[in-house]
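For this depiction, one protein chain was excluded, whereas all remaining protein chains were kept in their positions.
Note that the chains take the letters A and B in the order they are written out, and that residue 1 is the start of every chain.
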Amino acid sequence: MAEVGADIGRVRIRVPSTITKGEVIRVRALVTHPMQVLSFDKSKKPIEKNYHFIYKIVVTYNGKEILQAETTQAVSQNPFVAFPLKVTEPGKLVITFMDTHGKTYEGSAEIKF
Amino acid sequence: MDFKTREQKLTRRSFLSKLGAVGLTGVAVSLGLGSAMQALAQSAPLGAPLPSEKVEDTIKRLFGGRSISPGNGKVKLEAPLIAENGSVVPVTVEANLPMTRDKYVKSIYIISDKNRRPLNAKFSLTPEAGKASISANIRLAETTDVRAIVEMNDGSLYMVKEEVKVTVGGCGG
Partner (left out) sequence: MRPGILFSLVGSVTVTALAVAYAQVAAPGPWKSRAIPEAQGEVKEVDGKKVQLRYKEGPFTGVPQEWGEWRTYVYNDNRPAPQVSRVSMPTNVKGDPKEGRKLFLNRTKGPCSGCHLIQGDDVWPAGNIGPDLSTYGDRNLPDDFVYQMIYDARLFFPNTSMPPWGTVGIFKPEEIVHIVAFLKTQKGNPPFVPPPEKDPDRNPFTRKLKYYFGDNLDPTNNPAVLLADDAMADWAKKGAAGKACGECHAGGPEKSMKGVATRYPKHIAKYGRVMSIEDFLSVHGPETTGVEMPSESQANLNMSVLIKMQSNGMPVNVDLTSPEGKGALERGKANFYKRVGQRNHSCADCHTDDPGKGADKFLGGRLLGNVKAGLTNHFPTWRTNFGKVWDMRKRMQWCMLPLGMNILPADSVEYAELELYLTSFSQGKPMNVPGIRH
């Protein structure tokens, strides 16, 4: 029985089902993550701790970095991002998410024509 | 801040965490000056709270005094006019600007004026992305202007903004 919220780091990627060479496709990705927000003490000061959220997303295609995102606690829980990718050759899309607790989560998708 | 610096901070963080949270709290709070706290924050864990910031200061911090041109016609920001809740607000930024090797959109910033720290996210693109168009789900603390600032590789900046009203529940939820 999975505990609610324990399933951190599951990555889902969606790419169009048919892709033509040279097309700029739209890639949709989601990773399950709490993206913890600040909590405050009685005097309205933020409680000091290492909040747990994804701070960086790196997208590579066939090993080459396509784009990067610096994300913050002001990105929603279970971060969703969508981005373009110009596909000139078949290959492997890899999306890596890094969080403040030192964990990385990776998802990949094969792209063929 | 580039990726390498962050990697170094990770190892420092694991060392600092052994000192315990109490020590870090004491240091961060006692100074209380904006930029000083910022400097200290860089030696703190990656997820440590950063000081609150007014949007004018965010923009100054990110772009110095560089001029920002209105992006109407070049940049489109799609966000719901009324967000059902501030926790998940889908935004899409689309820039009708070149993405060639010589001239391309280098960064797209999403900024929410009334958030405690207005910068929601920064996307860095390469020409291989093919198009300057990103979407993300962001958090809004309250009704606010949401801005998209697009930076070209030659440093030119374009901005558009939209007001997003954040609804609070009626029946509480």
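The working rule: a contact is a pair of C-beta atoms (placed from the backbone, for glycine too) under 8 Å apart; a residue touches a chain by one contact, two chains touch by 3 or more.
Just so it is clear, the structure is predicted and the values come from calculations on it, not from any experiment.
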Tell me which of A:Arg10, A:Lys64 or A:Lys92 is the one touching the absent chain. A:Arg10
Taking the full complex into account, what residues of chain B touch the chain not shown? 80-82, 84-85, 87-88, 90, 143, 165, 167-173
Counting contacts across the full complex, list the positions on chain A that touch the omitted chain. 1-5, 7, 10, 12-14, 28-30, 32, 34, 76-78, 80, 82
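Definition applied: only the chains that are shown with their structure count from here on.
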How many angstrom lie between the centres of chain A and chain B, each centre taken as the mean Cα position? 16
Could you list, by residue number, the parts of chain A that touch chain B in their complex? 24, 26, 35-38, 45-53, 55-56, 61, 64-77, 79-86, 100-102
Residue ranges of chain B touching chain A (in the complex, touch as defined): 1, 3, 6, 10, 13-14, 17, 21, 24-25, 28-29, 45-49, 87-90, 92, 99, 112, 115-117, 119-126, 128-140
